[in-house]
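One chain of protein is taken out of this complex; the other chains stay put.
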Amino acid sequence: MNLYQDIKATAQAYWITLRNMFRKPVTIQYPEQKRVPFERYRARIVLTRDPDGGERCVACYLCSAACPVDCISMQAAEAEDGRRYATWFRINFTRCIFCGMCTEACPTRAIQMTADYEICRRDPLTLVYEKEDLLIDGPGKEPDYNFYRHAGIGVVNPRGQGEEERPPADVRSLLP
Amino acid sequence: MPEWLVTTILILVKLGFVFFLLLTGAAYMVLAERKLLGRMQLRYGPNRVGPFGLLQPLADAVKLVTKEDFIPSQADKFLFFIAPGIAAVTALLTFAVVPFGPPIRLFGREVPLVICDLNIGVLYFLGLSSLAVYGVTLGGWASNSKYALLGSIRALSQLISYELSMGLAIVPVVLMARSFSLTNIVNAQAGLPFAILNPPAFLIFLVSVLAESKRIPFDLPEAENEIVAGFHTEYSGMRFGLFFVGEYINVIILSSMVTVLFLGGWHGPLLPGIVWFFLKVGFISFLFIWTRGTLPRLRYDQLMHFGWKILVPLALVNVIVTGAILLLLNPAKG
């Protein structure tokens, strides 16, 4: 019967809310009580270094292209040894939505997200992080990876002596 | 001390008591609602200001008073000014006729615990609740905003529709109590409350009162996900605060009316009358909050359909049935 069903459903609804009133709230009382984030929690972004201590970021602009809110900007430049690096690198955390697309896009594992979620500030300008604020001393996740060991442009090892490379070819050789 | 002076002083004292009670009551209703809703949703609700968040109403008041008082440039300034006042004052005035306890003896005289025992108290209540519509309607109209106007139109039609069923639900009470005076109605329930004697009238009245208070599930006039905030869209600061306080005073008044008309007012065993009265009012207020935590909002056509096609006919039938039964039971007095 329709009316019976309706009344029963309404009564059930009232019962559920009433019962919930006497259950323990799930709220975490934030400043006193802090949640332990998961390992892959997406919060404050850092720039990591490769295992040899060099900056991993090659300023390829992929993170800034992937960023849906356009909060990453940088300028690439060439160092004397041919290494491509960022002369300046800026993340505007007031705009960042911590979606993690930048870390997904990063081909060198330079840009990574940490679990440090407590980065609220009163002054928005203090949330505009520059390269010196972002760069950390360690390799972060994937500690053994160094992009330049694999890209054959010869920065950390001489040309043709990378991990998957043969020595430079000699065009004048007649040998097969 | 002349007789008239004592009467005046007594009335003023009662007025002060009621004012204080109503305003603090309304303020703490807000807190209670937020806490209870929080618990129903497995949260704590406000618990930062004072112990258990008890000073939250004070903080809210300070916030509302210090906020910018914004008036839309195209608004009708005069009406915009007085509309929140109308809403709050009509709500407050209704309490004048509510008897909140049995008469007590004070300084050797019988003092009725009602500010003014009008012999047409029921009509006074109906009249004021009709006037309350003006606060909402004028506020929405004077704001000169689409959403506010839509909200006030909704409020107008909703309040008028449900006033009808509310009025019709009171008719059996008046028939049974044979009086328009609220004190007499309470006294008529010394034995059994009318809620038990005439449950259909009680339920119809309860639903109509929910609708009159413009609260969930009947909060269409301020449905925030449809029309921003309805009639008070353009109000800010203490002007919004008056609408807000008015709504919660209204909840208390309407709970009192339910108590007086159907739950036997101050009558109850063991405890003093005044305590019974406030317990009953508290329970009905809790019912309001509980409903808000439970039911979703009606669709507009459902609201009108329910009012006009179910409640009003039901109330009419109830009036006739009650009248007929009373006539059968008591043919001599008829």
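The first chain written gets the first letter, and so on, giving A and B; residue counts start at 1 in each chain.
The rule we apply is simple: a contact is a pair of C-beta atoms (placed from the backbone, for glycine too) under 8 Å apart; a residue touches a chain by one contact, two chains touch by 3 or more.
By our rule, contacts and distances are computed from a predicted model.
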Which of "Methionine biosynthesis protein MetW", "Integral membrane protein", "NADH dehydrogenase (Quinone) subunit G" or "Sulfate transport system permease protein CysT" matches, in UniProt, the chain that is not displayed: "NADH dehydrogenase (Quinone) subunit G"
Where the missing chain makes contact, among the chains that are shown: A
Residues belonging to subunit A that touch the chain removed from view: 58-62, 64-65, 73, 75-78, 84, 87-88, 90, 107-108, 125, 128, 130, 147, 150-153, 159-160, 162, 164-173, 176
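Here is the rule we go by: only the chains that are shown with their structure count from here on.
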Contact footprint of subunit A on subunit B as seen in their complex: 36, 38-44, 290-291, 293-295
Subunit B-touching residues of subunit A, taken from the complex the two chains share: 10, 13-14, 16-18, 20-27, 29
